[in-house]
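One protein chain omitted, others in place.
Then we have chain A:
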Amino acid sequence: MNNPILSVQDLTTSFRVDGQWRDVVRGVNFDIGERETVAVVGESGSGKSVTAMSIMRLLSPGNSRSAGRIEFEGKNLLDMPLDAMQSIRGNRIGMIFQEPMTSLNPVLKIGEQITEVLRQHRGMDGAQAEAEAVRLLDRVRIPSAKQRLNEYPMNFSGGMRQRVVIAIALACSPKLLIADEPTTALDVTIQAQILELIKTLQEEEGMSVLFITHDMGVVAEISDRTVVMFRGDVVETASTAEIFREARHPYSRALLSAVPQLGAMTGTDRPLRFPRVDMSSGEIQSPPATADTVRADAPPVLKVDNLVTRFPVRKGILRRVVGRIHAVEDLSFELRQGETLSLVGESGCGKSTTGRSLIRLEEPAGGAISVAGQDVRGAGHSDLTKIRRDVQMIFQDPFESLNLRIRIGDAIAEPMITHGLATRRNAEAKVTDLLERVGLSGDMISRFPHEFSGGQRQRICIARALSLEPKLIIADESVSALDVSVKAQVINLMLDLQEQYGLGYLFISHDMAVVERISHRVAVMYLGEIVEIGPRASVFENPQHPYTRKLIAAVPIADPSRRQRRLATADEIGSPYRSADFVPPKRHYREVGDGHFVMVDASEVAA
């Protein structure tokens, strides 16, 4: 490359931990050319974000230091005085962060947060800056920009906030945009919009982009060249096409093989484990075939008929119900022993509420639920306890679902003792056995949760759920917070356990690619309703409902040769709020294949 915009040379960043300096990024080298997009990819702890923060010098000066050289427009950023650095930040280099919900100051108006940059770097006065802010919001496709300047961040959805953040980052037409996981916290259709927006703006502005991400799908979609980081080191730098075609470093290969790829399962009916990769040699072991675990002969372990859950919205002095959130609306499905049914949809579609309603963590407003033939809605206190033994939940955040002050052995033993499945005396042997079954070691029994990594904690949660010998496990976004390679391992574990115990899984997820990997059947939810349900192969290969198609099309494809452009729209996900007197219309489904149903309009039924 002749003239790189940004050249990172031998960057080493250290943090001071307990008085000791520890390198978190070692000897990083890469260049970004004009109009080029470079992705830095890696899992948590790889140092990718620290690299980005080092370039912007945003790390706290007392507890961190960077050595090496970061050349930008002919100057070394690392030895620049702070005020010169301030005139580069937000002006020559724009930056956006992962969390749109927290990147904006909640108590300042959007307009103020945009214009302050314009006044700072471009010396505009109030009126000029305001006019420019309107233009910027228009550019990131925020409708009725002028009115929205006077609103606060709380009035914006996550996707809209990320647009505002992008507008701020691009306010001064920077040469370089650093995007640190800008779409990780967003829904998949919103992610597709934001990626498209960044690409479009990059072309219009002619800027370069440094894209930090853990998602190989996003890498394949957006970047020209890719830098793979692993525990603070750059292990491979190459063009994105090359990395995906023939990655040289074993870690790059491991990372790639752990990426669930949408469409990888075409032509198979059963779930499939992820291949195992040897980290030193990079050799890939193809996974063993999955046994057929579905007990089609036995009655379903879970049967849901016309389930409805609504949350009242009250207003005024008398707290009258003025409307309801129709979180779950007229849902019916069955789940057999040994079967995995995935509920898939975007945030607010009611998939988690469905899971919670099944064991009455939320009280349903209508419909019938039966678990192993027992009626859930009519169950009294002791019956409900029995039902809850059969149905266990695993949540998204393994950090929050374990009590930090309870040893994990006690956490796993507690439900067994409560339900009389073990006594205090023989609990320890059972816990040791469970820990080994989920791939941990029995001698970890007296450790506290903070001594484990995220993946290990999720294994502990699985062991805790298994301790009651449940028939059904509701896994609510259970692998969403995990790193790619850890995610693959936990999914493999879940499939192993399904084979061993004949467990049924209700797998609640927003991640289409993971859903394709793990499920036998899939139900797509939108605004509290199932819009399409059927065998996984049928739904993915022959999606019928427009929303299912949109969802599948929005998933980034981890293959740079199949890059696609989408329309830069600004659609929002609808709201399930309805007024109090709203009577939901009757739902009609059409069977399009063997057990594959799609929701249709009433008009279509009549025709």
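To be clear about the criterion, a contact is a pair of C-beta atoms (placed from the backbone, for glycine too) under 8 Å apart; a residue touches a chain by one contact, two chains touch by 3 or more; residues count from 1.
Assume contacts and distances are computed from a predicted model.
S.K.: Which of "Probable septum site-determining protein MinC", "ABC transporter permease protein", "histidine kinase" or "GMC family oxidoreductase" is the UniProt protein name of the chain not shown?
M.R.: Answer from the UniProt record of the missing subunit chain: "ABC transporter permease protein".
S.K.: With respect to the chain omitted from the figure, which of A:I88, A:L358 or A:A411 is a touching residue?
M.R.: A:I88
S.K.: Using the touch definition from the top, which of A:E99, A:D397 or A:E414 touches the missing chain?
M.R.: Only one listed residue reaches the unshown chain, and that is A:E99.
S.K.: Among the options A:V24, A:A145 or A:V165, which residue touches the chain absent from this view?
M.R.: Of the listed residues, the one touching the omitted chain is A:V165.
S.K.: List the chain A residues touching the unshown chain?
M.R.: Per the touch rule, chain A residues meeting the hidden chain are 56, 58, 83, 86-91, 94-95, 97, 99, 102-108, 116-117, 120-121, 152, 154, 165, 168-169, 315-317, 319.
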